[in-house]
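In this view, the complex is presented without one of its protein chains, the others remaining in place.
Naming follows writing order (A, B and C), and every chain is counted from residue 1.
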């Protein structure tokens, strides 16, 4: 199921061309995934304290058009493939009903103690399915 | 020819896991491309005033390992495909001699006045070849 | 009247000491002021299009303690002095009921066309009183 998060563009995220600078999209996806998990009752903060962590290993972003400060924006979060130690999440940035950007991010499940990869934790797997 | 830009990690770019947060990589590539062009005698600022502009339409990033504040980092900029109205640039983040991240960004050549796509300007084409 | 905006700390805003990096506070105050105005029915975006703009000329920030990703944070926005062409706004960052940071920002009212200072527009003056 797709989760849709309404999104406020911050004034400073728009550059002098008037559209949101590209790097902020990755920052947005990070926040949108946190919101998706919160909606499922999971706290990234508490999971990290329980040893459940993840990091990005791959991202692909396609920009179709820009978004501006003042635009009505939302971000759709759609979990996709789940493997043993990694999972994909698809993101779509919408301006009203128009898709302006699509992205795919591959996360790898890691332990919080630096020991490296670990199987996707059951609570996380459940939230993603 | 690959251009290599020595790079200072800014303190605030490292997140609470101690490694540079993913979104800063896109910001870095933007700065590294500006530095590459400066090295070729081109100013992004002056080009924009002459109607020569470009924007990102696609990015792919692969993270192999993180970089930390205090690490000796450099960014290699390697122009790749050049088409009529778009071009690709490859980026490699190095910690000393170790590749920690690779990326490919596709830029489309646009006019500064908002009229849309235009052929890659000769000065830019020359710098990329 | 004080306006209080609940606030989500973004993951990347916490640095490797685990607390929000100082520069994000100014970014937060900017967003909180936008939210304050939105609450009063004013859009920064639409005001700018009508020639009503403002910029920072002075800021003072006192940090008492840090805030962390996962903390329950809110930002109180309290308009203070209003002069002919400038006004002060006080900000307080709260972690639950604890004050962690206080700030005062002096804004000057400017026209959107670059002509410089202008009297604080009536709609803005009303919102601040």
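Assume contacts are C-beta pairs under 8 Å (C-beta built on N, C-alpha and C of every residue); 3 or more make two chains touch, one makes a residue touch a chain.
In this text the structure is predicted, and so the values were computed from the model without any measurement.
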{"item": "Residue, one of A:23, A:42 or A:93, that touches the chain absent here", "value": "A:23"}
{"item": "Contact footprint on chain C, counting only the chain that is left out", "value": "17, 21-27, 30, 53, 55-63, 66"}
{"item": "In chain A, positions touching the absent partner", "value": "11-12, 14-18, 21, 23, 69"}
{"item": "Missing-partner contacts on chain B, residue numbers", "value": "8, 10-12, 27, 30-31, 34, 43-46, 69-70"}
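In this section, only the chains that are shown with their structure count from here on.
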{"item": "Most widely separated chain from chain B, with each centre as the mean of CA atoms", "value": "C"}
{"item": "Whole-Å gap between the CA centroids of chain A and chain B", "value": "23"}
{"item": "CA centroid of chain A to CA centroid of chain C, Å", "value": "27"}
{"item": "Of all residues in chain C, the ones touching two or more other chains", "value": "11-12, 69"}
